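Heads up, one of the protein chains got dropped from this complex, but the rest are sitting where they should.
Chain lettering (A and B) follows the sequence in which the chains are written, and residue indices restart at 1 in each chain.
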Amino acid sequence: MDILHNLALGAGVAFSLHGLLFCFVGVLVGTFVGVLPGIGPLAAISLALPLTYYLSPPIALIMLAGIFYGAQYGGSIAAILLNLPGTASAAVTCLDGNQLTKQGRPGVALFTAAIASFTGGIFALVMVLGFTPMIASFATDFGAQDYFSIMLLGLVAASTLSVGSPLKGMTMVVLGIALGMVGIDDTSGAERFTFGLLALSDGVNLVALAMGLFGVGEILANLGQTHREPLKTDGLTFRSMLPRREEWPGLWRTILRGSGIGAFVGALPGSGPAIAAFMSYAAEKKISRNPEAFGKGELRGVASPESANNAAVQAAFIPTLSLGIPGDAVMAVLLGAMILHGITPGPMLVTSEPEMFWGLVVSFGIGNFMLLILNLPLIRVWVRMLSIPYHVLYPAMLFFICVGVYSVRNSVFDIYSTLIFGVIGYFLIRLRYPPAPLLLGFILGPMMEVHFRRALLLGRGDYTTFFDSVPSTVFLILSALFLLLPLWSTFRRRTARLSKEGRD
Amino acid sequence: MTRPINWLQVGAAALLGLVGAFFVWHGSDYPMGSLRRMGPGFFPVIVGAVLLLFAILLVLEVAHSEKEKDFWIPRPILMVSAGFVAFAALLERAGLVPATLVMVILVSLAEKPLRPVSAAANAVALSVLGVVVFLYSFGIPVAAIHW
Partner (left out) sequence: MRFFKWLTVPFLLLCLTGGAQAAWPDKPVQLVVPYPPGGNVDFNARIIADRLEKEFGQPFVVENRPGAGGMIAASHVINAKSDGYTLFVAPNGPVLFSPLLFRKDNYFWKDDFAPIGSISFVPLVLQVNPELGVDSAEALFEKAKANPGELTMASPGAGTQNHLISEMMQRLLDTEWLTVQYAGNAPATTDLLGGRVDFNFDQYTVARQYINSGKLKALAVTSPERLPSLPNVPTLKELGYPDAVTETFTGLFGPAGTPDEVVDKLNAALEKILNDPAVEEKFETAGADARAMDVDEFKAFLNEQYERWATLIREADIHR
């Protein structure tokens, strides 16, 4: 058996003393980095790079990858407890996670996030093990029209993200798309809406936007409250952190669905964990029997994005390792790390460096396990953080936001933009405009524009190009269903009521 | 019985409409291209127009919504802004420690009652933490203190 042989080879690397030690260091640093708002896996990995000079290449990669997925997990902690999304994908976790905290169930939310992340990671690992060559060819088959259609699906799904007025939610999506247009237009090279500011030519900084809208906005809203309820928590025993018995079955299905969506979206270069988390959350809400519960402290609203983003992060290694195509900036640093270690990434990596590839894959399993073991006991520590008085906590949060945002690209400008988005965020919160759809529009909008125009350019201006490929056609049909389904269900409800009235 | 007009909500919706109008107006400065080959101006104009349309619908939706209580909070907004601006201005010129001290003190003033001792202690603690975590561990490219 090939796969057993490969696994054994990988286990030899990953279970070595060095392998275990640096895997642990990686996930530990990752968790820590994820908890700190803004610092993010990118900064941590680039800073850890020089340290890996003294390690053998597979071990170095194991550690750096550990930082990456550890940070995804850590990001959920600050999101759930403090409504501070360290990464864009954690912004989705904020929606229900922070509500759960406010309802006094932070332990349950953190526990669910841990289990969901773990399952998502293991799910993606199985995919990497079994299907890497297949998925790799699939990734290059995905063209501009397919990307456009899948993102359209995401955007349509986003209309379900909001709590309250659907019109306000849709307006926020559009405002997000508009904000996303600031900066250089990739297709033509023209600068748009930069007002001559150099710092805006690459667009609004995503971290500044997320931190401002969610973090600073929320803090301002809290400070404005004349009377604040002290946070109650649900005790600190292990039992109190477990979801209720009736919540379990639905939770497992949610986690598996999230893992599937996450692994699929993550394997596409150029999509990433944030889109995976948004899509999976939206899908979950769509198929849920009581979608009204989402955004108000629904446990599945934590499980879904958390399983999806962790699955996506690990699935992203498929195109990176088997094709040499980095899906995002973090993957680009990991490829850079390989080159520094004298390893040529690319289509031949799996065969030319089997020890590294399989060692890394096996280490994902170990790392996820370590994260689970490490974090379940830590939940108690994190929850205690909430008992810090707010007048001590909020200056610290603001301070971490400032340094974190600065460190993303060493830019003072981004500190100012965080402040502006923070004030806007406060107004949005108070006027009941949901910030999450804005963020999704901001991420998806520019990508949709680029892919739409590129598809038309390559298709020589023929709009049927969007129905030329199978994935694109499928996603377009799904988008149409997403739009029509609510109409149909209102129609059904009405006819049901009518027939019932008729019988009476 | 209808509630009186909620001018705050109407104003916010109108502001969003202005943003939409701005995108249409400014976006049309860029080449529009054609439906088959779109220029950089095409999407901004469409998006701006949709935003404008939504804003108009919103004005109708929110006109008589319930009034927000305690909406204007000048003190927190001012003090948090002052803290951010001071931090941004001092970070690269004076160093991380002075920037942190000034920032933490300023944002601590956002809330009543004033707690000078606790704010000062917090500022010192965070400066130390910042230097250890961000300068020594993460190596962000600023000095602790510029002489």
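Just so we're on the same page, a contact is a pair of C-beta atoms (placed from the backbone, for glycine too) under 8 Å apart; a residue touches a chain by one contact, two chains touch by 3 or more.
For clarity, every value in this text was computed on a predicted model and none was experimentally measured.
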| item | value |
| --- | --- |
| Touch criterion as defined above, residue of A:I3, A:I339 or A:V470 at the omitted chain | A:I339 |
| Those residues of chain B which, in the complete complex, touch the missing chain | 139, 141 |
| On chain A, residues whose C-beta touches the chain left out of the figure | 42, 45-46, 49-50, 53-54, 139-144, 184, 186-191, 198-199, 201-202, 269-270, 323-327, 329, 332-337, 339-340, 342-348, 409-411, 450, 454, 457-458 |
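In this section, only the chains that are shown with their structure count from here on.
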| item | value |
| --- | --- |
| Euclidean distance of C-alpha centroids - chain A vs chain B, Å | 23 |
| Interface residues, chain B side, partner chain A - complex | 8-9, 12, 16, 19-20, 23, 26-27, 30-31, 34-40, 43-44, 47-48, 50-51, 54-55, 57-58, 61, 68, 70-71, 73, 76-77, 80-81, 83-85, 87-88, 91-92, 96, 100, 103-104, 107-108, 110-111, 115, 118-119, 122-123, 126, 130, 133-134, 137-141 |
| Contacting residues of chain A [partner chain B, same complex] | 36, 39, 43-44, 47, 165, 167-168, 170-171, 174-175, 177-178, 181, 185, 187-188, 190, 192-193, 216, 219-220, 223-226, 391-392, 394-396, 398-399, 402-403, 406-407, 410, 412, 415-416, 418-419, 422-423, 426-427, 430-431, 433, 445, 449, 452-453, 456-457, 460-462 |
